[in-house]
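Below you will find the structure I want to go over with you.
One protein chain is absent from this view; the other protein chains keep their places.
Chain IDs A, B and C follow the sequence of writing; residue 1 opens each chain.
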Amino acid sequence: MPLRQRLYTIIFESDTPAGRRFDTTLLWIILASLVIVVIDSIEGVHQQYADLFANIEWGLTGIFTVEYLLRLYCSPRPLRYAFSFYGLVDLLAIVPGILAIYYSDAQYLMIVRVIRMLRIFRVLKLGPYLKQANYLMAALRGSKQKIIVFLMSVSTLVTVFGTLMYVVEGPEHGFTSIPMGIYWAIVTLTTVGFGDIVPKTPLGQVISSLVMITGYSIIAVPTGIFTAELANAMRGEQLDHDCPVCRKNSHEHGAAFCSRCGNALFRKIE
Amino acid sequence: MPLRQRLYTIIFESDTPAGRRFDTTLLWIILASLVIVVIDSIEGVHQQYADLFANIEWGLTGIFTVEYLLRLYCSPRPLRYAFSFYGLVDLLAIVPGILAIYYSDAQYLMIVRVIRMLRIFRVLKLGPYLKQANYLMAALRGSKQKIIVFLMSVSTLVTVFGTLMYVVEGPEHGFTSIPMGIYWAIVTLTTVGFGDIVPKTPLGQVISSLVMITGYSIIAVPTGIFTAELANAMRGEQLDHDCPVCRKNSHEHGAAFCSRCGNALFRKIE
Amino acid sequence: MPLRQRLYTIIFESDTPAGRRFDTTLLWIILASLVIVVIDSIEGVHQQYADLFANIEWGLTGIFTVEYLLRLYCSPRPLRYAFSFYGLVDLLAIVPGILAIYYSDAQYLMIVRVIRMLRIFRVLKLGPYLKQANYLMAALRGSKQKIIVFLMSVSTLVTVFGTLMYVVEGPEHGFTSIPMGIYWAIVTLTTVGFGDIVPKTPLGQVISSLVMITGYSIIAVPTGIFTAELANAMRGEQLDHDCPVCRKNSHEHGAAFCSRCGNALFRKIE
Partner (left out) sequence: MPLRQRLYTIIFESDTPAGRRFDTTLLWIILASLVIVVIDSIEGVHQQYADLFANIEWGLTGIFTVEYLLRLYCSPRPLRYAFSFYGLVDLLAIVPGILAIYYSDAQYLMIVRVIRMLRIFRVLKLGPYLKQANYLMAALRGSKQKIIVFLMSVSTLVTVFGTLMYVVEGPEHGFTSIPMGIYWAIVTLTTVGFGDIVPKTPLGQVISSLVMITGYSIIAVPTGIFTAELANAMRGEQLDHDCPVCRKNSHEHGAAFCSRCGNALFRKIE
């Protein structure tokens, strides 16, 4: 087996022990680079270890660059890889490290490396997770339109309530503008309730109560949508089986007889 | 085709390219007028662009007025349109712009234009959204009585707990009156938790804990109601009729025979 | 019809127009008495209308007393009424009014009159609401044991987390005692989040994050329990029907054949 193909097996696949080891090591390196970005942002830590961290980040960016070039080298179709989802993510994982030489703020872009963690599903036993993710995806796809209807209603609600509260409470109680009122309405409707802006007037409190009760009740809507869709996806859809007599082609889940002509859908084998 | 009828096709329908273009343009204008009201409320922006915004609002109100008159003109039954839901909303979209000449606060009424955004469903592919909205509506209608029972229980709970907290904590801890206590109980039961009023006495904290656990648990009730109804609506169990033989009590919409026992659901009277 | 019996029809039943009128009037009076207690607790209102409200409350207590005596008088079995649920509630509605002469704080006990509002279900068309309430009750009863298991787990969680936070954060950050820590844990786990006590140490914030994620996830448990039970109650239970051959007596919902012996459960009538 030529080197390039052997490399491909190790880098792109995870069926062989070597490929598995490669993926696992890569994941740990990615995780390490994320942890460094995160703890480097702590003032006290940064002052003491700034140089050390900068060096490690340099090293890690180097490793990722080498890995990216290797991937380009051993891929049978380098361009297709380069413009695939994973290819772009792999590129994005390098760029901030290089940008950070010129703009120190760019290092926070390194957090996009978190997306590389998606590779973790490759290392874990893939099958069952993918199946479950598919169920979740099927449920989300099935509920997409209902969720758009829902999000539009929510947007309308927060716009109206936000404006109302701006008019009722006014800037002296923290509602300095309609966008601020909308922000407050979102905070309240989602039951987050920071408490940075709170209604002070009796009328404002009555409206707030309304918003809260609404928010508390309509959380039922996305939950209901998603649950019903997920239960659907898990139960399997309706029964697709032609009735031998009348050819009605879709039936209730669990139907034994055709609900149109009353004939048995399945022959009993004796 | 006479002008009036051609106008009707463009303004009231969205099947033709022109009608579609008209609806889309209208939506963007409505959105623009909303955005202006919203950002004009920001102090800094208002001071700089007040005149500009006032002029734009004038223009937009003018456009809406012309549109309203055109609708009246080309509608085959103008009165029926004027008193229809959309007709009233279209009128409401103009009035605040005119009122704003006399009362500057009236401009916030323009936010009612948000209701006009409902037209968006016309521009999007209508069918599937309407079907989904119908499912949601069917679920809500089916759960109406359960939700009234639920809201009454919640009202009773917050009244009792609000009074209790007023007596226990008293005005010195922010519970200045029973309505304030009820407001606090709503904030807490819905798990919003602003933190503007918090219990200070041990007994008050015990009662609060009770309210929170209650709120946390009974959120299950509207969710459960809605989910069960939605699952029902989606499964399409519209036919409630006991099978005369096996007593199966719900059947596919349009079923003539029971899908369990194959017997005719309805006897033919001869 | 003797007076006593006629009174009984009016006071205890709501089928006749007079009885319905009586119940409706009573409900409005109860509501009025509640509103007075509530708004009388507002400082500004109390100072101005204290005397007026005291007089009205006197009058209302008088009316309730007369009503209670009438109920005792016209009831065929006065003692049984007196010790029934509604009888005790009716008595409780009078007592605070009389106690208030001696202890002014007793007036807040009047809030128990809110329980009398339960009579509202009599005035509304009773049937459908009762049926829905029954569904809810069936769901709650069915999930009682699961909910006890759940509440015990929650109690254990908040005790452990509350103690942990007390040890980690200590009195200087507001966690003045273990009960305070438990109170905080409840506030956090239920996602209320007042913000009166918040973790300040990094370790405390890590533990808090754990509590929040836990709280956010396990809200699924009561919801799931209740929804599943409600769906169950609404779908109707399993099929109770003896298999004509093997006598297996309970079957899957929608079964056409016995899953033990394979024979048809229902004969097809031809």
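FYI, a residue touches a chain if its C-beta (ideal position, glycine included) is under 8 Å from a C-beta of that chain, and two chains touch if they have at least 3 such contacts.
Fair warning: this is a prediction, and the values are worked out from it, not measured in the lab.
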Option touching the unshown chain, where C:Pro76, C:Pro244 or C:Gly262 are the choices: C:Gly262
Residue numbers in chain B that touch the chain omitted from display: 191-195, 223, 227
Those residues of chain A which, in the complete complex, touch the missing chain: 34, 37-39, 41-43, 105, 108, 111, 114-115, 117, 120, 128-129, 132-133, 135-136, 139, 147, 151, 154, 179-180, 182-183, 186-187, 189-196, 215, 219, 222-223, 225-227, 229-231, 234, 236, 239, 241, 254-256, 264-269
Touch list for chain C against the chain that is not drawn: 145-146, 148-150, 152, 156, 159-160, 163, 166-167, 171, 176-179, 182, 188, 191-195, 198, 202, 205, 208-209, 212-213, 215-217, 219-221, 223-225, 227-228, 231-232, 251-252, 254-264
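Basically, only the chains that are shown with their structure count from here on.
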Matching chain pair for A-B (criterion: over half of the contact pairs shared, by residue number), options A-C or B-C: B-C
Chain whose Cα mean lies nearest the overall Cα mean: B
Type of chain B:chain C copy interface by residue overlap (half), same or different: different
Inter-chain centre distance, chain A versus chain C - centres from mean C-alpha coordinates, in Å: 38
Cα-centroid distance, chain B relative to chain C, in whole angstrom: 27
Residues of chain C touching at least two other chains: 191-195, 223, 227, 254-256
